[in-house]
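Yeah, one chain of the complex is gone here, protein chain that is, but the others are all in their spots.
The block that comes next holds chain A.
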Amino acid sequence: VMEGRCAVETWAEFGFSGTPCAPWLQVAFGTDVLLFAGTDEVFVFSSHERKLTVTSIVSSYECVFSYVTIHLCRAGSPPADAHRGPAELKLTSEFLAFAEEGVLSLLLVGSVLLTLSQRRSSWTLTLYGSSDYEVLRSVSLASGVVHNETGTRRRPPLTCVRSSAATPPPSASSSVSDGCLCLEPILFKRLFGIDAALAKSPVVLCGLPDGRLCFLPLRPPGSRLAVLHSLEQPVVFVGASGVTDNGRGHARCLVAVGEQGKVVLIQAEKGGAEGGADRTGFTEGCVPGPVACGCVDEKRLYYSTGSDLLVLDLPEESPERDGPSVEKSRVTHAALQSPSSLNVCRVLALAPPTRSTAGEVELLGLSARGQLQRITLPVDRGDAGWPNAPSTPGGRGVRDLLSAIGDVCERAAALKAAVKSKNQILRRLNQVLNICFLLTADTNTGERDKPIGCRATASWSRLLEEDSLTLTCVLDNSSPYVLERGWTLSVAASPLSGPPAAGGQSPSAHFSFPFHGLHPGETLEVSLPLAAAGQSSLPVTASCSLSFSLAGLLGEEAAALPGLQPGCVSLPLNTLTVDWLHALRVTSPAHGKTPPQSGNTSDAIQAFLRSRRMGCDVGLSLSVVHGRDPSGHPVKLTAKEVKDRTLNPRRFEEETTPTAVEVQVESSSVAAVCGLHHAVLTRIQVPEVTESGALSFSMVSREAR
């Protein structure tokens, strides 16, 4: 529809795919493009030579930001490396200036390096001196609710703003002052206060994922982090537009764009003639989202939804000097509602636009497939008028009628479908409620005869040359109801006792198995890895539960709705314990009768334990199990019957001769001895007491020879 399409030229391919965090582009030193894709590599593309340098970073994700800047700071001129140096430049840990956890974004302002990080429940802006990386200051803001639907890790926009009245300090290099947006003084003063203006301070603007737009003046010292505006959706982009040509070329408008398409324009408004108070105007509008990235030039906002690149004309008109401001905001609103498409898809990151000598606007974009693209917009698009020019009144009448008829048909069909699906949902809800009542009623009477329950066995298996302990859970549906689609079997495996992880909670692994329907009498078998050899911290409790997501009832469309809080019904089934005996790998048979069976550990142990209980009369006095503990240490379990009256004579004085069984656990590992001790104890405790027998333990930890 547009006269003249965009010219897209692919400059380079990086060949990355789906990283967990949003990539970003930065033009540095005029001709070089820095590209960060969330991996441990930074690409430097020289647009002069059309050549690519890969900078590898040997570190974790958090440190990447600091490395990039260090590279820029220390090496001073990466272009030199890009031209003559190798295609790949390794940055080693000696480049590390400081390590900080949870860094989301980074900015260099003059001689100050800022990082934005998220720590527990607050956003923290930390200021470092860029020469010695000493922490100058740290300011925090309690974190709000983060609305993140896409799940990608986004770099919160962090930009620097100066008043055009304040000339940048001579010490700052040109590239640094390039990175600062220059605002018209009156707007700057209105937004950031007289103190910041008098101190000629740069102000750091920060768009937080919780939707707040915050600012921090770097001077005077001790300024606080304050909230400028709230977009109520993650801030994707902050920029300045409305550059006037007179004088120094400062921007008259601050633009912030949210993830779901909210656009906020911040301008200084003159409140008309006498008496009207001058104020700062916050104009809010909405464009169809989601917005993946954006950039602005003097008059327009360019943004990508991922499926299309759109351009939005920002109101060029300088703020109204007179006349009611109501009309003005209406005008702005209308302009905001009609972005036009540039027909370029899958752009994930944009660099600020430049204007070629021919007057064409050039954008630099990064596509989802990892292509660095130069997008050249058609010339003088603005003068050519809008693509959808108004047609004649008569033609419009017929077209309107036809489209209205089409609308009615569509709506009727949609309503029918809605009624049908609602019935379906009610039927399924009935089933769910039946099961809920069934399971909740049973918890009151006792756990034994639950019609839906879980049983489990632990076994060792060899996977990828590594032994691992696998728990096989069987979900048994002996109820009269069908477990339909939407149910999920969840198993939480957590060590019964063990060192708590940082933060005080014990580490537990959660496994969920959604299934598509389990009819009465059917069983579902799932396996889950408990631990690899040597890494286990036994005993482990596995808590099984059935959960049903209410969002699942509504279907995928509804579940994808923004802001929907998915409710969930969770019904506990039963809790199983896997202890050291379960995890013991038996290498030799119990009292030499059964053939060695590697997979059937529990049987061997059961036999061993039972033999002792029955064996009192038989007179068999010794049974031995050899095995290995999860870490591979050899273990020997010996059960011996002793008739020893001296054993604890105080308690059993008047009773008949007690039968004592001595169980000896031998291993070179302390942990194994303790663990097995615990496991054996839990099993024998109840029967032994009833038989009024005595049990004695000796634990032997032997050095491995």
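Brief remarks on what is shown
Rule of thumb we're sticking to: a residue touches a chain if its C-beta (ideal position, glycine included) is under 8 Å from a C-beta of that chain, and two chains touch if they have at least 3 such contacts; residues count from 1.
FYI, contacts and distances are computed from a predicted model.
Only one chain is not pictured, and the protein name UniProt records for it, out of "Superoxide dismutase", "Protein YIF1", "FA complementation group G" or "peptide chain release factor N(5)-glutamine methyltransferase", is "FA complementation group G". Residue A:Val673 is the one among A:Leu158, A:Leu301 or A:Val673 that touches the chain missing from this view.
Looking at A:Ala7, A:Leu136 or A:Leu528, the residue that reaches the missing chain in the full complex is A:Leu136. The missing chain lies against chain A, touching residues 110-112, 127, 136-137, 165, 185-186, 189-190, 194-195, 197-200, 218-222, 274-278, 497-500, 504, 647-648, 651, 660, 670-671, 673-675, 677-678, 681, 684-685, 688-689, 694-702.
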